[in-house]
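The structure follows.
Left out: one protein chain. Kept in place: all the others.
== chain A ==
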Amino acid sequence: MTAVLEIAGLQKTYRSRKGVRRALDGFDMVVEAGQVHGFLGPNGSGKTTTLRTLLGLITPNGGRMAILGREVPAHLSEVAGQVGAIVESPQFFGNFTAQDTLSLLAEAGDVRKERVTAVLELVGLRDRAKDRVKTYSLGMKQRLAVASALLKEPKLLILDEPANGLDPGGIREMRSLMRNLAESGMTVVLSSHILGEIQLICDSVTIISAGRRVAAGSVADVLASHTSSGVKVRLEPGVDMRGAVELLRANGAQVTVEHDHFTVGNAGNPAQITRILAEREIYVSELTPTAADLESVFLQLTGTAPVEGRNRQVDQSAVAAPTGGWGQ
């Protein structure tokens, strides 16, 4: 596979009277051709800065970037015609119609006028094309933004929060649109906070936190490599669950008791659980690894999981340190 987008060691520093802030601190990212790639990170982690830098809106302090094999920003104008993008909330001139908005963009970008009708049809705005944009809902503006990005039939489509403001039907339509585009050969980079959507749509992901990449790869690989070492334990009916829990805790396990089972959070070696319990003649009826989803991996990696009694501030995301498993 060839890389459509490559970022290596990207750095961006903002200096202000309050001091120096590293928005990007050696960030790396690779997106292969034909993939739908999820780009995830908490608020303020550097996602939008990365996209803006990639698209020539922000000048980086270091690192290298390439789109479709061409170094950017040096050769950005050569590849810009093959990159469709929306960055952050779509904003359009309220008094222009969707048709006008897209026609002006098409004219400025030397795109065939027929494309305007085609993309309006594609995003479901055909019947509202002649209405002023200021009469549109947020979801309709989002669709218009996607239409503007698709106008030039890009090879690489970069969408920042495309599902913002969409109703459930719209989210599903957007999901199938992304899939169809990827199947037609387009590479899609998708930044979103709806992790369930990312898990459904994306082939691969990059997770950024505090300006650095904390995970990358196929969704399955990221989930597998960061799957929690927790296991769900169910005992035979009638067995004293409290005694078993105390026994495991005495041996250093982190146990969370549920209604009819308990979970050992740091079970690096699940066999240790069965051994300890069996020595006291307590037998396990179910021992299953806790399945991780993208949300829990994201929260773990970015250190943004809510903690009771603490109000996390937006800049308080971190590169989570790997935790050692009990029993290993």
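The rule is short, and it goes like this: contacts are C-beta pairs under 8 Å (C-beta built on N, C-alpha and C of every residue); 3 or more make two chains touch, one makes a residue touch a chain; residues count from 1.
Here is the rule we go by: contacts and distances are computed from a predicted model.
Think of the chain that is not pictured: of "BlaI/MecI/CopY family transcriptional regulator", "NADH-quinone oxidoreductase subunit N", "histidine kinase" or "ABC transporter permease subunit", UniProt labels it "ABC transporter permease subunit". The chain not shown here is touched by just one of A:F27, A:F92 or A:F262, and that residue is A:F92.
When the missing chain is restored to the complex, the residue among A:Q35, A:T50 or A:S148 that touches it is A:S148.
From the set A:L105, A:A163, A:I194 or A:V231, the residue in touch with the chain omitted from the display is A:L105, counting the whole complex. The chain not shown here touches chain A at positions 52, 55-59, 73, 76-77, 80, 83, 85, 87, 89-96, 100, 104-105, 107-110, 148, 152.
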